[in-house]
Every structure is written in structure tokens, then in C-alpha cells.
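I'd like to ask some things about the structure below.
Heads up, one of the protein chains got dropped from this complex, but the rest are sitting where they should.
Order of writing sets the chain letters: A, B and C. Residues in each chain are counted from 1.
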Amino acid sequence: MIKQFFVILILSIVGYFLVDAFFKVPFGEKRDNVGNYYIEKSPVDLKVSNSVTAIVVNYRGFDTLGEVTVLFLAATGLGSIMYRRKQKGEKEVRAKNPSSRIIQIGSQILFPMIILLGGYVFIHGHLSPGGGFQGGAIIATASLLMLISYRKFKVSHNAITWIESIAGVVFASLGFIGLVLGRTFLENFLPTGELNDLLSGGIIGIIYIAVGFKVASELTGVIDTVLLNNRPEAQKEN
Amino acid sequence: MNSLILLLILVFGGALFSYLLNKFLPILRDGFVVLLMLLVNYVFFTMDSSTQIDFEMGGIHLQWAFTSAAFLFGIIVSILGLLSIIYSTAYMKGKDRLGYFYMNFLFSIGSMLGILMSRDLISLFFFWEIMTWSSYFIVIYSGKDVDKRGLKYIVFSAIGAYSMLMAIVIIYGFTGSFLLTDIFDSIFAIKASYQLAIAILLMIGFGVKSALMPLHVWAPGAYSGSPMSFTALFSGALSKMGVFGFALVLFNLVSNQNWLVNEVIAWLAAITAVLATFYAVIQSDAKKLLAYSSIAQLGYIVIGLASGTYLGVMAGLFLAVLHAVFKGTLFMAVGAVERQAGTTDMTKVSGLIRKMPWTFTASLISIIALAGIPPLGGFVGKWMLYEALITSDHYYLVIMVFLSSTAAFLYSYRILFGLFLGQEEPEFAHVKEAPLPMLIPMLLLSGISVLSGTFPGFILEPIQDAMVVFGFDSRIPNIEWWQLTVLFNSWGDKVVLQNVMIAIMGVFLIALAFITIKGYRKQRYVTTKDISSSGEIIQPEDNMTFQIDFYKPFERAIWPLLKRRIDDYYTDLGNGLEALFDLVRRIYNGNGQFYAIYVMAFLALLLIAGTKYFGF
Amino acid sequence: MVISPVQYIAIPLMAAFLIPLFGKLNKDLARIIPGLVLLYLSYISVVLMNQIISSNTIIVEIIAGWRPPWGINLVFSPLTGFLASMFSMLGFVIWMYTYNFKPEVDNAQKQKFYVLFMMLITGATGIVLTGDIFNLFVFLEITAISAYSLTAFYRERDGAEAAFKYLLIGSFSSTLILLAILLLYTQVGTLNMAEIALKMPGVDPFMKGVILILFFVGFGIESELFPLNGWSPDVYTQAPGPIGAIFAGMVVKAGIYGLVRVVFTLFDVKEILPLLVIIGMITMAVAEVIALRQGKLKRMLAYSSIGQMGLVAVAFGIGTHDSVFAAIFLMFNHAIIKGMLFLSGTYLVYNSTEKTLDDVDGIGKHLPFTSFLFALGALAIVGMPPFAGFWSKLYLLMAAADVRLMTVIAIILVVSVIEIVYYFRVIHRIYFRERISTIELKIPSFNAKLAMFILAIIIVAVGVYPDLISGFIERATTDLLDKQSYIQSVLSVGLK
Partner (left out) sequence: MNEFLTISFYGTAIVLMLIGLYAALAKKNLLKIVIGLSIIDSGLHLLFVAVGFISNGTAPIFSPEVLESAQQMVDPVPQALVLTAIVIGFATTAVALALVIRLYKHHNTAAIDEIKNLKW
């Protein structure tokens, strides 16, 4: 009991200081910070309408490269933590019990729609809100839907690894091309086209598509690993 | 190539090479090691004393040079080193891991030479630490309860070394340099309290190595536990590094207004001498007995140094050289007995005079020197010590030293009688005389102690040069080396019994020769079992040597003094600390959530404290 | 392709993405790639260090073509360059050690191990090199995520428990750092470290205090300061052997680098330094005292490593030029010596599950080379003269003596005596006890021995002749303390 009381005491102190600090920051006021530069420059220099994407992919592209690696490492780490040597004749079944007809039919119809939406989101990353991460997440929900509703739906890990690695390599090599051309790493060497045009923004579009594929495959892989290892039989013998 | 660097390269390189040699060509090892030491001695003695090197290392200015004081101690180290190496070639025959033994042996000799030659505190500490861990590796080379012994040794040496490091760093903080020359003339500018702190810390550092009373706990175990060939060097030369340090510190770093330091050291040494002698008397194992006697002798040396007068320091240094000589012989003799008879427990072995005559003569001479009986060196040293103490009116000290040197008779008699005289034990009938490479060093050293008795001049000469370094430059004017003796002195006006002393000397020699030759043949050797036991049948296994409770009454008399040994205080302190540390361990109680709470509590504490720190 | 600091991060990332593919082609290709990458990184370290030493300038590399306040930049200065090259070279040596470390692990797991292994080193190098505060957070996360997964790598140990504790406290650390970055952004409006340092005086003291405390606790968790290091003993014991060496050598160093960069370059608040000294003293005292009571070898090494980090914190806390010099020297020594202790220690207790000190009894005869190196490492870390540890401890004491911190000196020396006791107790057990335990010993492979031997050579070389390293460290110290030149050279890059 004293532990709870002690925790509440600490949290109140920390809370007090946080509130005190944040209330010194006026809400909704325009501050002179780096953000204004991005707003003026991104449509002009990069011809990219969604300035957040401009920042995420080009201005602070290194963050995103790091970001994608964190996701890649999480998938690899998850794989190594949940790793179980494959016993012979083991039936890989995901969902515990078959779902009803309605869901199966419904998911059959919905699956391609969701993937289409996901594709749209990360292809138009630099035009409309959203981008690689959001599109990838949408596609991952599509595969999750199928995994839950069908017992025998199999996500081939081989394919996932291929997509994942190729997308990562595309991202990194785009960066390297900038370096090979004698300019800086992740330089936007392609022509940037006009504003609000699909091909505008030089390599930003391509990178975000690669990120989209990578995120989609990684999230599906993560969901699949956790589902695969969490079945009742798996718990017994471990 | 500067001969100083050559010396160090020879020793340290030789050490590593001997380790490799032992791995690949073991037969060459003994020869190589002896040859190496001969070469080292040759380089050491043929080096002209003005060679000096200055160089930068890690941003610190280091300076190496052999001052005359260092030369004096260097003599002890190199000669005793050579003889104990020769001795150990025979003593260690048949033992395993000899490469490891010789490497550390040579490392300690090299580091001792390094200490002596370093004219700045950093290289002094550098070699001091190498000496510590190389001698540590030999202390734990073999024998029983290695753990306890080794740990005691390393802990006390670490405490000593690190208090010395603290003093060095404080000196650097105030004077900005490590060179001894700069320090000596700028030390007195520092605040008196810091001077005192520096002196005390250095005293602890050197006190541990020269086994002063509260810090002596490691010495009996280390001296008796390590192989005898190394103990000869250990107690003969290694402990002299502590004495060298004392000499360095007492005269240059301690200003005359805190003379109290000298007094305290003198008293500590006196207590050490008395108590160590009492402990030595009640020991039944020869090695332990000699270990305690070493501590006592070191006590005398430090009293000599701490007395501060010219004669006292001379007595201290003279005793230091003598102690190396006769203690080296005694440890070698005990080592010979241990090797030949298998045990040094005086209650078991006795009557070895007939089987090991030469070892007996060597230990007889060094016992006489140790006890301070006139014709030999011990007397000269003790005499000078008494004179110094009386002239500088330390009357209580004189009484303490007198008490402990008379008690010294007891244990010197016991070791002589215990091992060699008395009836023979039947089971030691097979004992043969020690091999030649063991005998030569013993006899050589006992020869030196005889020589230093009658003609101490040839030792006092380098001592006088050494004392100039310690700030006593009133040399005794132009006297022949043979005249520089208390016996034939035209210098010390205290004793003028020249011809009487010669007569005594002559009588002593003749009597000695007559007794040994005449009595040697005709004796009927009686074993301890051959006594009338009024009808009881003596079983072969019961132990009839009368050595068992040799000094029981004496022991009962001084028992209240020795009841609560100082080791027990240390063990209690150790256990108390361990219990406390166990409580600290409880902080990490294994629950991840508690660790997270610690983090948040620390954050909250910091935020509150922040108002004081960052003024918000 | 011209050699530039960005390759420290770009090439390992490319390799990481490729390893799963190569793993399909041929099994042990996945094991070779990290070695090649680290070898190449060590090569460019030599080239770049030579470049900045000879021309006495700082290499500032901008990414994606945008100048610092708007784009991200990497800074390869004497300090960051020294750390980055140390990480890559030490990483290569440790990779050599892990080449066939545990052959019985399945190939899929081994492939994942090597990806995470390489990313751990890249993350640490990234933290050190980057010039942007949020980028530093991202690299911190890369290191953290791969650290969590590597700690839980072996199934039979309690890896999961240690990893969960580390994750719990690690996510607290990242939350606090994120909060600090956010508050900082509201005050100075930029994420580039040089710009932040430039605009810092303008920030109002209350906000500056809160941000600094958040950063201090956030980075304090990563650099194992006292109340925040609950996770580290467990993680060191449960992680695979070489990973323990990487933690001690790099991850914690990157943590303390983050703390130091914040305290010395970003903020100009000098009151935090005495706090750093106090926290460092407590860390050192508590860790060494607990290490004395440890029954398990690796846990003892873990606490000793925390103690050493406490010493580094004290050295940075004193804040004078000499003490920072001693601190960086301590960091270098600790990375090398502790790395070797972990590497050799692993083989001493290779097959034992409990890894207690009794398994180490009398092992000197059976594994002579490894136990000799372990003893040498123990002598070195305790600060015995002919080895590297002596010089760094001496410089620290000299720096403390200059500012008359007598109690600091006294406590450091008392702690060193404690250190001697428990290290020599282990040496006792290795050499002078009979071997009774029946655990069969694993003889280290040739490349493992070679790796340990290289580290031993460095220790003895630096010990006998410290000037090999002190030149670099001297430049690194001036670089860390000279805030103006850092700001000026970063913000003026690309201004044609």
C-alpha cells in the first residue's frame, strides 16, 4: 500500500513541475522557429505540397532512415525473442477457431480495398496527408484481417524478408547515389517537377513508396510472428 | 646506452626471458638466471654514480639517478639478490612453475632497483607497485592457507601504496612537480597541517613495507609462507625499501617544527621491537620465529633513523645492512633445514649439528651477529644505537631497546638449540648436509657479518656518503677504513679498549676452534629415546624432545600482553564492513518496478533540489 | 566514393538490410559481413582522424543538402572522431571474438544476432557523431532496441527478465529525453545542437533548469549513474559474453557522451557539475562495495563497470581541463580493459549456468592463456603501474589535487583498495585453488584468443608508453571544452 502512496507522491511532484514548465509555453502562438522556414521553402525548393513529408523524408531524411532501421530492428529482435526451432509436422495455425461465413466473405471483399487505400496513401505521400508509415500500417491491418478470419491464411516469411530488404536497400542506395554524385548523402538529385503533381518532389516520392512497402511488410511480419507463437500448443511445450 | 636503462632492461627483460626459457629450455634456466644476476651486479658496481636520465612520460617529467644513499641500498639489493638467486637454484630444484617464480623474483629485484634509482615520486610509485604485485605473486606461490596470507599481504600493501599515492598527489597539488629536488626545497612552504598529512600518509606507505606495529599483520604470514630463498631477499632487501622511504621522508619532508612525527615513529618502532620479540620467543616454528625477529630488527632500524642524530642514523643504516646479511643467512639456513629435514618445526627436528655442520656454523655466526655479541657486527650496530639514544636523551627508548635485545637472546638461543644442538631424533638420521650452491651463499654472508664486526669501516664508508644525501654532512675526517671501528676507534672517544678487544677476539677464536675440533670426534651421539625413563617403555612415536614448551614460564609471564592480538581487531573490522556492504546490496532487490520508482524518485528529488541549484 | 563520416552509419545500415538476403544465399555470409563493414569503418577512422589531426579542423558533414539549422549534420571532431574510431576498432576486435562464439546456435538466430550486433555498434557511433539532438535520440533508440533484443537472446538464461527491466527503465529514459527535446524546441525553436548552444543564454532559467534535469536523468539512465542503474547488473550478466563487452565498451560510453555533450556544450549551467561529482562518488562507492559481496563472476564485473563509470562521472564533474582529459582517458581505458575482462571472463564460465566464482577455481591450469589475460585485465583495471589503468587514475587524482578536492581523492583511493580485494580474490581462485567443479571447459578458438591478445597488447602498450594515446585525448579535451569553436564551425559550414 505504501508503494502506491509513494508513487502518487512522486507523480504529483513530477506532474507539478511538468505542468509548471509547459504552462510557461503559450499555446497556439506563432513562435519564430525552424518550422516557418520549412513552410516557405518546401513548396518552392522541393515542389512538395505536404511540408511534413518534405521534412520527414528530405530535410530530416536521416531521422527517417534511422526510424526505418528501428522498425527493422524491432522486427528482427522480435523474431529472435520469439524464435522457436520448427518441429516436424507442426501445423502452423494462426487463428484459434474458424470465424463465421459472414466475416470470411466480408474480409474477402474488404482485403483488396484496404490494400488499395494503403497503396494510395503512401503513393500520394508528398501530396496529401499521410505517407509511407501510415500507408504501410493500413496494409498491415489488411493482412491482420485476413490472418484473423482465415485459419489457413499463410503469410510467407520469405516474401516478407525479400520486400523488407529490397525496400531498405532502395532507401539506402538512393541515399548513396547522392553521395556518389559528389553531393551529400540523401541529396534530392532528381528534378522536382511542379507543385501538386504526382511526380513532384524528386526522390521524396520514391523513398516514401519504399518506406511504405517496408513498413507494410515489417508490421505484417511482426503480427504474424506474435500470432504464430502465441497459440495454445506453443505455450505448452516451451 | 645509459647504464641505468641498461640495468632495468637487463633485469626486466631477463625476467620475461627466463619465463620463456623455462617453457622451452628448462635446463638452461638456472645457469641463465645466475649469469643474469652476475651481469646485473657487474653493471651496478661499475656504473659511475653521476649517470642520470631525464625524460617525459605521459606528460610527467621523470628523473632517474643513483644517489649515494640509493647506492648503499643498491648494494644490499644486488648482493643479496645474487646470493639468494644462487641459493634458490638449489632450493627450488624439483618444484613446478619455476618460470613463474623466477620471473616474479627478477621483477621484484628490478623494481627494487627502480625504486632506488627514481628521483621523482611517480617512478618511485611506479616501481613500488610493480614490487608489490610481483612479490605478492611469490608470497602466494605455494604452501597452505594461501588465500588468507595472500589477501592480508595485498590488502595492507594496497593500503600503504594508495596512502602513499594520495600523499604524492597532494604534494603535486601544492608544489606542482614530482621531482624530489623541487619538492625538498618547496615542501616547507605548504601549510603545516598539510605537511603533517603528507608526512603521515607517506609514513603509512613506508610503515606497511617495514612492518611497523599496527601495519605489521601481513609480515609473519608473508615471510614464513613464501619460499625461503625469496624470504631471504624479502626480509633482507624488500623491507629495506620501507626503510629507504623513511630515511627519504624523515629528513627532508618533515620540518623540524613537527618533531613529534619522529618521536611517534620512534615509539611505534620501539613497541614493534618489544612485542615482535616477545611473539618470536613463543613461536615453535623456526620460520615464524625468524619472521617475527625480522619485524623486531626492523623496529631497531627505524628507531635509529627516527632518533634524528648523526650517530643514530648511522646506527640505523648500519643495522639495515647487517640485518640483510645475517637475516638472509638465517632464512637460508632454515630453508636448508627445511629442504633436507623436511620440517622446520623445532618441536620435531633437533640435533642436526652432526649432519649439517656447515649450515650450523653459518647460522651460529649469524645468531651471534643478531644477538649483538661483541666480536660481530650486531654489537657494533647496537652499540652505536645505544650511544645515539643516550646522547639524544631518549632514556625510555633505551630501556625498551635494551629489553627487546635481551629478549632477543632467548629466541636466538632457541632457534640455534632447537634445530641443531640437543639429542638427535632417530627419524632424521638420513639427513645429509645441504648441497653446495646452498652453502656458498650462507657461508659468504656469514663471512661478511664477521668481517663487518671486526672491520665495520668498509660498511660505514658508503653509509657516510649516503648520509650526506639525507642532510647529515658532518663527515668523520680522514680515517683509515680499518680504524673506522668502535673497537679500534681513534674516533669515538667513548671506548678505547683497543688491545683488550684484540685479546678477547683471540681468546674467542681459539676457544671456538678447540671445542669444535676436540669435542667433535669423541662425542657419543645419543638419540632422544636413549634416556632412563624409570621403567616406562617409550613408544617410538611419542615426542621426547624437550623443545616442546621451551619457554613456557616466559610465555605465561608475558601472556596478558599478547592475549588480544591485533589481527583479531582487523578481522572484526573486516566482518563488520562485509555485513554493512551486504545491506547496501539489498538496494537492487530484483524487482524491475522498484528500479523504475528509484528513477522517478530521483527525478522528483532533483526537480525539488533544482530550485536551490539552478536558482529557479 | 570520397570517404566521409556519414559512411559510419550509412554502410552498416545498408549491410543490415542486405544480411537477411545474403543469409538466404549462403549461411555464413551473414557472419562475415559485419566483419568487413567494421574493418572498412576502422580504415576510414584512420583516414579521417589523420585528416582532422593534420589539418587541425573539424569535419562537419551535412545530410540531404540542407545547411545545419534546417538539415541534420554530422560532426567529426577530435572528440567525436576519437570515440567513433574507438567504437569501430573495438567493434571489429569484438566481432573477431564472436566469429564462431557459440556454434550451436541455429543459423536463423545467428543471422539475427549479427544484424543486432552491428546495429548496436552503429547506434553508439551514431549517438557520438550526430550534431542534431533528435537524431541523437533516434540513434539512442536504435542502440536501445538492439540492446533489449540481444539481452534476451539466449533462451536458457533469464534474458527476458533482464531485457524487460532494461526496457522498462529504457523507455523511461527515452520519454524523459523526448520531453526535454520538446521543451527545448519550444524555447529555442531549433533541433541543431550548435544552434541550441548559441540561443541557450536567452532561455529563462526555470525552463533551462527543468530541461537540464530531464536530460540529466534521461542520459543518466544510459550511463549507469547510481539511482538509475538498476537494469545494468542484470543486463551485463544475461547478455551474451561479447555483447557485455560492447555494453561496457560502447553503449555506456555513448550514454555518458550524451550527458557530457548536454552539460558542457548545450547548456552553460555550471551548477550541475558538483551534482555530477556527488552522483559519481555515490555510484562508485555503492557499485564497488556491492561488487565486493558478489558471488557470481559476470555480476561482479558488471558492478565493477558501474563503479568505473562513476569514476568517469566524477572526472567530468570536476570540470577542469585536466580532469576532462583524465575522464576521456578513463573512458578509453575502461572500454579496452573492461572489454577484455568480459571477453576472457566469458570463457572462464562458458558452460556453467550459475556462473558463480566457484566454477572459476583452479582454472589457471586448464585455460592458461585466457586466465592469464583475465589476471592481466584485473591488474590493469585496478591501476597497477605497468598497465594503462594506472595513468588514467593518476591523472584524475592529479586533477582533483589541483582543485584541493581531498575527500574525492580519499574516497577514490579507498574504493581502489576495495577493488583490489575483490579482483585479487578472483585471481586467487583462478590460480591457487584445486579445480573441483566438473563443468567441462571450452577452449577459446584461435580468433577469440587473437582478439583478447590484441586488447592485452594495447593495454600494456598504453601502460608502458601513455603518449601513444594522450595526444588524441588532449585534442579531444580541448574540442569538448571549446564551445565557441564547435558552434562556429558547425554553423558556418556550407556558407559559400
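Note that a contact is a pair of C-beta atoms (placed from the backbone, for glycine too) under 8 Å apart; a residue touches a chain by one contact, two chains touch by 3 or more.
Here the structure is a predicted model, which means the values were calculated and not measured.
Using the contact definition given at the top, list the shown chains touched by the missing chain.
A, B, C
Of B:Gly176, B:Gly576 or B:Gly590, which one is in contact with the hidden chain?
Reading the full complex, the residue touching the unseen chain is B:Gly590.
Which of A:Phe22, A:Tyr120 or A:Phe189 touches the chain that is not shown?
A:Phe22
Touching the hidden chain in the complete assembly: which of C:Ile53, C:Leu168 or C:Leu273 does that?
If we include the chain that is not displayed, C:Leu168 is the one touching it.
For the chain left out of this view, which of C:Tyr40, C:Trp95 or C:Tyr185 touches it?
Hidden-chain contact among the options goes to C:Tyr185.
For chain A, which positions touch the chain that isn't shown here?
3-4, 7-8, 10-11, 14-15, 18-19, 22-23, 25-31, 33-36, 38-39, 42-43, 49-52, 55-56, 60, 63-64, 66-67, 70-71, 73-74, 77-78, 81-82, 127-129, 131, 133, 195-196, 222, 225-226, 229-230, 235, 238
Across the whole complex, list the residues on chain B that are touched by the chain not included here.
Against the left-out chain, chain B lists 585-586, 588-593, 596-597, 600.
At which residues does chain C meet the chain that is not included here?
134, 138, 141, 144-145, 148-149, 152, 158, 160-165, 167-168, 170-172, 174-175, 178-179, 181-182, 185-186, 191, 233-234, 237-238, 290, 293
The working rule: only the chains that are shown with their structure count from here on.
Go through the assembly and pull out the chains touching chain A as well as chain C.
Common contact partners of chain A and chain C, which must touch each of the two, are B.
For the interfaces B-C and A-B, which has the higher count of C-beta pairs in contact?
Greater number of contacting C-beta pairs: B-C.
How big is the gap, in whole Å, between where the Cα atoms of chain A centre and where those of chain C centre?
Distance between chain centres: 30 Å.
Could you work out how far the Cα centre of chain B sits from that of chain C, in whole Å?
It comes to 45 Å between the two C-alpha centres.
Averaged over CA atoms, how far is the centre of chain A from the centre of chain B? Could you give it in whole Å?
Each chain's C-alpha centroid was found; their separation is 74 Å.
For chain A, jot down the residues that touch at least 2 other chains.
Within chain A, residues 17 contact more than one other chain.
Quick check: what residues of chain C touch more than one other chain, meaning two or more?
Chain C, residues with two or more chain partners: 206, 210.
What residues of chain B sit close enough to touch chain C in their complex?
56-59, 122, 125-127, 129-130, 133, 136, 140, 146-147, 150-151, 154-155, 158-159, 162-163, 165-166, 169-170, 172-173, 578, 581-582, 584-585, 587-588, 592-596, 598-603, 606-607, 610, 613-616
Mind pulling up the chain A residues that touch chain C in the complex?
Chain A reaches chain C through residues 17-18, 20-22, 24-25, 31-35, 37-38, 41, 58-63, 65-67, 69-70, 72-74, 76-81, 83, 85, 158, 161-162, 164-165, 168-169, 172-173, 175-176, 178-180, 182-188.
Over in the complex, which chain B residues touch chain A? Could you list them?
Checking each residue of chain B against chain A gives 597, 600-601, 603-604, 607-608.
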